[in-house]
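Of the protein chains in this complex, all but one are displayed in their positions.
Take a look at subunit A:
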Amino acid sequence: MAKQYKAVGEEAWKNIEKANAELFIFTYGSLVVQLVKDYEDYGAVNKQLDKMGYNIGVRMADDILARTGLERCPDFHATAEVISKVGFKVFLNITPTITGWSTDSKEFSLILDDNPLNDFCELPPKAVQDGLWYSNILCGVIRGALEMMQMQVEVHFVRDVLRGDDTSEIRVKLVRLLDEEVPAGDD
């Protein structure tokens, strides 16, 4: 099954329009810089990045489904595979490794070996100290996209190379499945 998602991801990546990577990376960097200037509190910046990512993620789910024609995943393992091999591949051209499965299969980690957003970026010591997660937008994106697929998840960074750790790691935890709404009786 992993092979099939990998092929789907590669196929979609081939057909999608590409943008200039540096433009994207620098735009994101200046966005974070501006947020830091405006909020002056790194915790608030993290929250705002997560919120922005959420708004992106809810739209991204449909985008991926339209491009690949994928159906719903049979279990959370497949969901993780799709996020890594299709989602991240199509939008960032990276495939994070999936590890750290909990015993009840409700939590996993995505290890990002090379996060393109981190290129050209250095965090000032104060940012590291106060807990800024530079790529926190990615957490919001995953949260938004999965919510569109009726899964409520908690996503947060655990490690980040910009803070001196050896790799970047995002932890995804399934909180609950959202039941589909039965159509309301009247508008």
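In this section, a residue touches a chain if its C-beta (ideal position, glycine included) is under 8 Å from a C-beta of that chain, and two chains touch if they have at least 3 such contacts; residues count from 1.
Just so we're on the same page, contacts and distances are computed from a predicted model.
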"Trafficking protein particle complex subunit", "Neuronal-specific septin-3", "Aspartate aminotransferase" or "Sister chromatid cohesion protein DCC1" - which is the UniProt name of the missing chain: "Trafficking protein particle complex subunit"
Residues of subunit A (touch criterion as defined above) contacting the omitted chain: 58-59, 61-63, 65-67, 69-75, 148-149, 180-184, 187
